[in-house]
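I'd like to ask you about the structure that follows.
Left out: one protein chain. Kept in place: all the others.
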Amino acid sequence: MRAGLAVGIASVIALCILGLFASDYLLEIATLVLIESIAVVGLGFLTGFAGRISLAQGALYGVGAYAAALLVTRTGLPPLVGLPVAIVAASVIGTALGTPAIRLSGLYFVMSTIGIQQILWILLMHWSSLTGGPQGVRGIPALSVGGLVLDTPARFYVAALIGAVASYLLARRVIASRFGLFLRAVSDDELASATAGVAVLRAKATALALSGGWAGAAGFLHAYYLRYVHPDMFTLDLSVVFLTMAMFGGYRSLEGMLLATVILGGASEYLRPFGQFRLVAYGGLLVLSMMFFPRGLLAVLPIRWRR
Amino acid sequence: MLAQLLVGGLGTGCIYALVGLGFTLVYRTMRMVNFAQGQVFMAGTFLGLFGAQQFGLPALPLLLLVAVISFAVGMLLERVVFRRLYASHEVFVVGAIGLGVMIENGFRIVYPEPLPFPKIFGAGVYHLHGAVFQKTYLWILIVTLVLVAALHVMFAYTRTGRALRAVASDGEIAATMGVNVQRAIGATFGLSFAIAAVAGVLIGPLYFVSPDLGDMVGLKAFSAAVLGGINSVVGTILGGLALGLMEALAAFYISTDYKDLLAFAILVLMLLVRPQGLLGRVVPVKV
Amino acid sequence: MMHRLAMLAGALMLLAGTASAQDIRLGTVIPLSGGGASYGASIQQGLDMALREINAAGGINGRKITLDVADDASDPAQSVIALQRLVNDNDDLVIGGWGSSQVLANMAVAERAGMPYIVVGASNPRITTSANKWTFRTLTNDNGHAARLAEVVSLLHFKKIAIIYDTNDYGVGLRDIFTAGLAKQGIKAVDVESYQTSDKDFTAQLTHIAAAEPDAVMLFGTLPAIAAIMNQARDQGIDARFLGAAGLSNEAVMKLAPQAAQHAIATAYFHVDTDATAKEWAARYQQAFAQANQAPRPSQAAPAYEALKLMAAPCLAQVGTDKDKLRLCLKAWHGTLFGLPPAEAHFDDTNQLLAPLVVEEVVGTEFKLLPGANQ
Partner (left out) sequence: MLDVGSVQLSFRGVRALGGVSLVLHEGEVLGIIGPNGSGKSTLFNVVTGIYTPDGGTVRFRGQAITGLDPRAVVGRGIARTYQNKRLFPSLSVLENVLVPALRRERGGLLGDMLGLPLARAGWRAARARAAECLEFVGLAAMAAVGAGSLAYGQQNRLELARALALEPKLLLLDEPAAGLTQDERTEMRGLIERIHARGVSIALVEHDMRVVMGLCSRIVVLDHGEVIAVGAPAEIARDPAVIAAYLGAPEDG
């Protein structure tokens, strides 16, 4: 564990230093990557630990963003109230829609998450009375936490950093808990888990609820980062990006997922001058990584992460 | 007016059926779903456009040329890419999506703008008591029927057809009976690419050709395959036609906004109620 | 270790561009990938042409202009990052912004950073409000288009009018304002249909419209959808006259719907036949970009060219690159634009340029001024 802890602390310090000296542009990218890492870690409960892949994380991320945006623009409540609402909303919708499907085999579950993603997107786009439909939701005020208004890239970066670190630490505790153990057992062998006394369906539903909750929290930050939400930000493409980062990050490795988010998040920005080629490279990265190291990034690196 | 909707619905239904067949063929053989199928359909349209403009090929030879080329590409991609993705469902699904992203954006570089497709299936329209529709629709119906019949004959009576069916039921057993399983799987991918590409050419004259042509059609065809029964060829075709008609009617009588919602609501409902689809067989899961 | 650090630093420098210190840095945030790629390319052509002409004539008070391009991939979230990069490269001003959703997301960056930002590619009215300090817009907004179209409808005595609109910001904005304009004339639309930007098949909507037997159909959307609608409408036997706003006044329409678009009427920001300068400019522009990857489209490139050549350049020459002085100079700017009916244009208190629109008609393979509509 020594090595893991040292690397962890070092990276957090590095991220703080980055916050102090980096230009606003780098901060904007870093903030987006940190926010996306929360949604990817949430998805990791399903892909990395429950052995299920979901293509609805983008829509649940959107549910969180809309919950935060609508709450602050339609009611007088302070922004921070939006965080628990976003988490609960995304978690409840994710669980309600996902649980009936999670009983199905892996392949059928993926299929149903595509349906869920598209249905949620269509509702965001066409339920105009609630979501503002194609106009999106504008005029989201800057996030203010106890009087401190986070309206500059640097300040918001700090909020995103705290969010991402908290998300990672909480996720580690979830995986270390008995639920995490049961989840891994279910992913290895559902039947044996049942006859070993594990409530299989409840474990899967909890994984769904957690991944939805994390997506909601990330959506909340997204809403206050862009201060404008629009249905086209939460399409199937976003779910593909999140799934890629989670799968690329690897099996049973939260650290791998964070690393993948940084690499792929950064790549989509760094490759920007290449215009269209950027997306071709992105697709290629995806295919090649699945062809040559399906167990994900850290499975390739020699160091053994003792858990 | 109803006739107008039915013809339109039948036309899109045929396209969903053909693209859906691509999902079914691969699923029956490998229990995997190739999510790049929508992009293969789009690539077929561009291939048809290229053939029609550069070489001025008339309809039939163009369709055959596109079918042959896509079959070869399908076998090649199976050998180079898909064969390394059989590790698990997850790896295959994500790998296929990656391939789709590559294909779509590769074409977006070469063809950034939507292009009109020459009316190779005949310009002008037919009138059928009140309904007005392009000649292309007739071709779509005919080619779909021909393809379905050809598939049925091939599977029932030809050696390769029986080999493909053997591999579909159980790869190991087929291998012991001397079937070259790798080649059969390659042929299955080839076939699914060819059918989807032909559907792409057929749709050309109706819509503009653009790299995002395949996205929605791919997802809808997928829902149709699940509706009909993803492991049954007949089921998928009926599922495609049913979805096409339902969508056309829903768009007119309910609302165009929620037209797409219908396809995905059906997908989710079918998966919960009858994952094997209306006509699909229950695939027993060995305990 | 040191060697690798030096290499990394070098790479970062490369990224920041190779402009020498005293050049004027013009930033532009446009879509070079995604759905708006063709529109972005035209805007860049307009800016490139103006830039080359200014530099060839010795630049502005001897300072050359360099272009710093940021691609937002037609995506609102990425357009925030793209504009932030231009601010970070400390450009002197930004001309660009295509797509109402993108501009509504990225203009906050310009307002926050105090960066003069001239929008040449989005027409949603909400972009220019009294709160605008640094964001200007040279395109007449949707209110102007809808009002002008309502005038044309009464001019040509259309009585049964159907509307089909894209459910994005652009379409919904036009629908609301146009419907209000019709109401003033005591006319109510006979049928109103909506569609998704990426839709390909419009049978259902067109069947409704056919039943209403309109004599005019308003197309509130952009290419390629509205071209597909015209084709499919003619296929279904609808022979009503098509009218549209800036989304329709795009030369690509003649390629996508050669027969169906005949005599379609559109409001536009530029037309060759309005004055001699326009004709001469269009010829030079066509010639300059004949071999370009993206075919030259005068109507799409003119606003960008004029924003730089006629507005930004004179102000830069007058007040230099001090951002606040530049803002005030732009705010006080007035003059006439070529390619439009002759009229004195200036910015109102919401930084919206008040300028006339031209009404044109598709005849054969080009746009002709609609007779009697451009006094």
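In this document, chain identifiers A, B and C correspond to the written order of the chains, with residue numbering beginning at 1 in each.
Heads up, the rule we're going with is that a contact is a pair of C-beta atoms (placed from the backbone, for glycine too) under 8 Å apart; a residue touches a chain by one contact, two chains touch by 3 or more.
Since the model is a prediction, treat every value here as computed from it, not as a measurement.
Check A:Arg52, A:His126, A:His222 or A:Arg252 against the missing chain and you find that the one touching it is A:Arg252. When you scan A:Leu18, A:Leu104 or A:Ala185 for touch with the missing chain, the hit is A:Ala185. Contact between chain A and the absent chain runs through residues 170, 173-174, 176-179, 181-182, 184-185, 187-189, 191-200, 206, 252.
Rule of thumb we're sticking to: only the chains that are shown with their structure count from here on.
Chain pair with the highest count of contacting C-beta pairs: A-B.
Set against the C-alpha centre of chain B, every other chain centre is closer than that of C.
Centroid to centroid, with C-alpha atoms defining each point, chain A and chain C lie 36 Å apart. Distance from the chain A centre to the chain B centre is 32 Å, each centre being the mean of its Cα atoms. The distance from the centre of chain B to the centre of chain C, with each centre set as the mean of the Cα atoms, comes to 38 Å. In chain A, the residues that reach two or more other chains under the touch definition are 125-126, 276, 279. Among the residues of chain B, those in touch with two or more other chains are 108, 112, 257, 260. In the complex of the two chains, the chain C residues touching chain B come out as 33, 35, 37-38, 41, 167, 193-196, 198, 200-201, 203-205, 207-208, 210-211, 223-224, 227-228, 235-237, 252, 255-258, 294. Chain A contributes residues 47, 51, 53, 97, 100-101, 104-108, 110-112, 114-116, 118-119, 122-123, 125-126, 191, 236, 240, 243-244, 247, 276-277, 279-280, 282-287, 290-292, 294 to its touches with chain B in the complex. Against chain A, the residues of chain C that register as touching in their complex are 32-33, 37, 70-71, 75-77, 80-82, 84-85, 87-89, 101, 104-105, 108, 112-113, 126, 167-169, 171-172, 196.
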